[in-house]
Structures are given as C-alpha cells and as structure tokens.
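All protein chains of the complex are present and in place, except for one that has been dropped.
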Amino acid sequence: MNPRWTLLKRNLLDFWKTFRRNRMGLAGAFLVLTAVLAAVFAPLLSPYTPTETMRDAEGRALTFAPPSVHAPLGTDDAGRDVWTQLVYGARISLTVGFLAGFIAMFIGSLFGITAGYFGGWVDNLLMRITDVLLVIPDLPLILVLVATVRQLELKVSPLVILILVIGLLYWTSTARLIRSQVLTIKERQYVYRARAIGAGNWHIVRKHILPQIMPLIVANTVLILSTAILIESGLAFLGLGDPTQPSWGTMLNFAFDRNAVSNGAWWFYLPPGLAIIWATLGCVLLGNVLEEMLNPRLASHHLEGEQRIATQP
Amino acid sequence: MNRRDYLLRKIFFSLVTLAIVVVLNFVLFRVLPGDPVRAVIGRNVRISADTQQALREQFGLDRPVFPDQFLTALGQWARGNLGVSWSLRKPVGEVLVTKLGNTLLLIGLGQLLSIILGVALGLLAGWKRKTAVDVGALTFSLIAWAIPTFWLGIILLAAGSTWLGLPTGGIVSPSNVGKPLYTVLPDVTHHLILPTLTLTILYMGEYMLIMRSSIMEVLGEDYILTAKAKGMSHWQVLRKHALKNAMLPIVTLIAINLGFTVSGAIYVETVFSYDGLGKMFQTALVKQDYPLLQGAFLLLAVSVILANMLADILYTYLDPRVKAS
Partner (left out) sequence: MTSTRPLLSVRNLGTEFVTTDGTVARALEDVSFDVHPGQTVGLVGESGCGKTTTLLSIMRLLPVTARITSGQVIVAGTDLLSLSEIEMRRYRWKELAIVFQGAMNALNPVMTVGEQIREAIILHDLMDKSHATRRVDELLDMVGIAVSRRDQYPHEYSGGMRQRAMIAMALACQPSLLFADEPTTALDVMVQAQILELLQKIQKLLGLAVVLVTHDLGVVAEVCDSVVVMYGGKVAENGPVDEVYNAPRHPYTQRLLEAFPDLNRPAGSLAVIPGTPPRLNALPPGCRFAPRCHVAFDRCHIEAPAETGLGGGHTAACHLFEKTEAAR
C-alpha cells in the first residue's frame, strides 16, 4: 500500500510540474475554477436574489435598465438584476453540464472497455450502436425525445430530463477513444501474463486496464463537459430548460423571447453568452492540454522552415 | 475484402440505421404517448368522446399496435403521407417540402463557405507551424468551438441590424412573401448574409483544425521527404503530394458534419426567423404539433443518413487504399 502511494504522489508531482509550464492548461484551469467558484459562492457575490425586482423611487419596476452602480449588468425585462441571474445561473448550467458529462463518461467508458476488452461480436455490436447514434442528427433527436418524455407528464424537473437525455446521447466519442486504448493495452505482455496465471476478467480490467486508461478518461471527461454545457445552453434557449431555475441558456431564451435585442439591452443578451464561452473554453483548454500530455504529437515535419547551415553567412 | 464488399457493408449499415430511425419514430410518436389520438390530433383541441372514438377507428388506432398499426404507418410514410399538421391545417409532407429548399440553401451556402475558408486556413496553419498564422488560426478555432450557435446568431443579428442595416429576420422582406425565390434574389441574398455568416464562422473552425492536423500528419510522412529529395520546392510538394492525402479526412468530416449542420440550422433559423425546416421544427416543438414534429424528424434523419451513405461511397472512390474496413 505504501509504495503504491509514494509512486502515485510522485506521478502527480511530475504531472503538476509539466502542467505548470503549460500556459494554455493554466488558462483553462483558471477559467473553469472561477466559473465553479462563482457558482458555489453566488450568494456572496450578489446582494440580491435572482427573482427580486429592482424598483425605482416610485416603486416602478426598472425594466431593461442599463448597467449602473447598483446593477453592474443592468436589469432584464422584469427588472431583475442580470449579474445576480448570471452567478446563480452558473449553478444550473454547470450542474447540468457536469452531471450530464459524468453520465456520458460513465456510459462511454463502459461501452469502450467492454467493446475493447471482449472484442469479437460484442465489439462489433457495440460499435455499430455507436455508429448509428453518430449518424442520426443530434438536435432533432434530442428535441423529439424531450418532447415525447414531456408528454408523458412525469413529475420530474425538466432539468433531470435534460441531464439524462444529454448523458444518454453524448458518450460516443468517449467510447471510441477508450476502446482503442483498451485494444492497445490488451495486447501487452502483462495482460497475457495475468491471464496465463489464471486471473479473471474483472481482475484484469480492474488492476491492469483501468489504471492505465484513467488519465485518458479524465482528460476526455473534461472535453465532454464542454460539449454538455454547450448543448444544455442550446436546449435551454429553445425553451426546454426550467424557467424557475434559469441557467445561462434560459436567460438567453428570456432575452430573445422578450425582445432584449430590439430594445437594445445588450447587457442582458451579451453576458450569459460570454459566460457560456468562458466555461466551455475553460473545459476545452484544460481537456486539450490534459489529452496532449498523454499523447505527444509530432516534433516537426519535412516542410518546416529552411535547412540551417552554420557555414553560410 | 475489396471495394465492392466494403461498399455493400456501408450500404447495409445505412439501411439498418434507416430502419432503426423509422422504428424509433413510430415508437416515440405512436406508442409512447398515452393516448394516440391525442398524439395525432394534438392536446389542445377539444373533442367529444364520440368524436374521439370515431377518430380512433378512422386512424386505425383501435387495432393492435404491432404489426397492424406499424405496417400501416410504414405504408403511409413510404407514400409520403406523413400525417396532417393540426396547427397549420395542412398535410405535413406539403409543409415540409416547401421549407426544405430554404434550409438547403442556407446550409449549403454556409457549409461551402466554411469548407473553403477552413481548409485554406488549415493548410496555411499546418504548413507554417508555430508561426503567427498557426497560433492565430488555432485560437480562432478554439474560441469558435466554444461559442453557442444561437448566441452568435443573436450577436450578429444585433450588430448587423444596428450597424449595417441588415434585415432582422425572415427569408424575404414582408413585401416579397409568397413570391418564388428566384424572382427576388437580391432580397433573398440580403437576408441570407447574417445567417450564413453565423454558420460559416462556427463551422470554419472545425475544418481548419482537421485540415491543420491532417496536413501536419501528411507532411511528416516519408513520401514527402522523397518528394523533397527529388528537388521539388515546398509549394510543389504541398500541391502535388500533400494536398490530396490531407483532404481525405475533410471528406469524412463533411459527412460527419451533415448531422450537426442540421442542428445548427435549427438554432440559426430560430434566431433569424428564417423560414426553413429548422424554424418549423422549433415551432412544432413549442406548439406541441406532434404530426409535424414527427414528420420533420423523419425527413431530417433520413436525409442525413442518405447523405452520409453517399459520402461514404464517394470516399471509397477517392482513396485507392480502401479495401478492408
């Protein structure tokens, strides 16, 4: 137990040293961290609640008020503070994104490991399912699924439906990635040896395969998160979110439907989009860097630059 | 396995996918909803119990779901009878066909521009690695990927209409509604600028990234060194040897993108009130007009699957190495 722990610590330390030097990764980490912190500490970041209406001296609702000292991002069509909605909206956007992402990661890893490890007809079947899912256009499918489920009038929050639907449809890239990794590992010596001494499948997967692919799963999950956040915002924009728990996408739905554009209320439709980009970009940068650290690319190619000759002036 | 077998496999796969989509459509729209009559005629229409029963018999909804209803539905769909939209009071098929052309125009234009720009930029970025062009292009693609489609549309709409006087929506100005498109081309073009720009910016990044990594990989191959050893200039090597090889993944990407472009169209058409399939899809969703929704889904899914199949077939003819999967 002890030597394993020291080895793990050393690996993490090496990882951190390399990571620290990579500026893109740090930028990504910064973006993600600030978004998460904003969500967690929302009540501390704003004196108002998202549903509070701002009123002027005469008690009239301050609709579409431009940014001011009291409301740094102005108000929306019902006089509610936009900044407050933004930080509280982070909670919804990020939670839905994270949960959906984890479901997708879980399903994808399961499919990928099973397909890669067992091979044969299992592999074929699972990969065909993946392919079918990839061909069918994603948004129409989601919309149709959500519409049907809604129709069943189950007593569930629309957010739960969103999480499930996104998670159930976006695992394909993870599955493929994991599968190809497992295929490589499966052919390695120590797996053959383990089988030769009679180790069971579950044991081999747990002890030999999982630890090897864990880093890759982590890197890929971060990338999936970015997709999940984007998709959630799009679906919320189309009205499939929960109006009582607005995410950034829902805010944009309100902004668009309630004529923020024609009213010139840029403070209402600009920030939520920027917030989505902030969080998504953070996940992408982080995920890319993580993936790169596990997958070094070409050093240089043949048409790069001109031959350097020291004997020439 | 030779080319013929490979092709047959691909076609078979597409047919299976089509079958799955059809069954899925049926299950979602005829089986799941509690009351199938409601599903067909909508929830908000008030009808008496007698009328309901009569309708049930008329639509064959009192027959067993499988195989009777299923086969009936299949027959109808095959003949192009996709039901009647209760919100528009017109046959679904008719509604869809009129909107299809508009969407194809938008998507086609957007894809074409993004391919041209993306590939050109990707080529430059991959060739001149680590220079300002490369870094700039990478940054652009990264950010473009993170931008929500509909939001970019909103921003461009706001900016375009405020500063450039571009139209805020629709496919033609109100005065030209109803006229065949080819008679009012300038107006159509005017209205197409912003939505097409949105799609182009968004998809350009992806093509750029794929082309860049593709060209980088190709340029690292041995045959590029051979070409250089033959005495060719960098540009000659690029043009004669690298390009064809590097473009192959782009063809694959175009196929993959077909599905996503449809999704993008739904957002863009909604934001720009562009009278195409995408906007109609969203409207059907909001109004809970299930016949329309189901017909649109079927049409979209089938189109994408068929287009993918064609792209696969095309690819097998482009790459002489294709033999086994």
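To keep things simple, chains are lettered A and B as they appear, and every chain counts its residues starting from 1.
Operating definition for what follows: a contact is a pair of C-beta atoms (placed from the backbone, for glycine too) under 8 Å apart; a residue touches a chain by one contact, two chains touch by 3 or more.
For clarity, every value in this text was computed on a predicted model and none was experimentally measured.
Checked against the hidden chain, the listed residues B:Leu100, B:Leu225, B:Ile256 or B:Val302 yield one contact partner: B:Leu225. Residues of subunit B in contact with the chain left out of this view: 221-223, 225-233, 236, 240-241, 244-245, 319-321.
Quick note on the criterion: only the chains that are shown with their structure count from here on.
Centre-to-centre separation between subunit A and subunit B, using Cα means, comes to 23 Å. Residues of subunit B that touch subunit A in their complex: 13-14, 16-17, 20-21, 28-29, 32-34, 39, 127, 129, 142-143, 145-152, 154-155, 157-158, 162, 168, 216-217, 219-220, 224-225, 228, 234, 237-238, 242, 256, 258-260, 262-263, 266-267, 270-271, 281-282, 285-286, 288, 290, 293-294, 296-297, 300-301, 304-305, 308.
By the touch criterion given at the top, residues 128, 131-132, 134-141, 143-145, 147-148, 151-152, 226, 230, 233-234, 237-239, 249, 252, 255-256, 261-262, 264, 266, 269-270, 272-273, 276-277, 280-281, 284-285, 297-298, 300-304 of subunit A touch subunit B in their complex.
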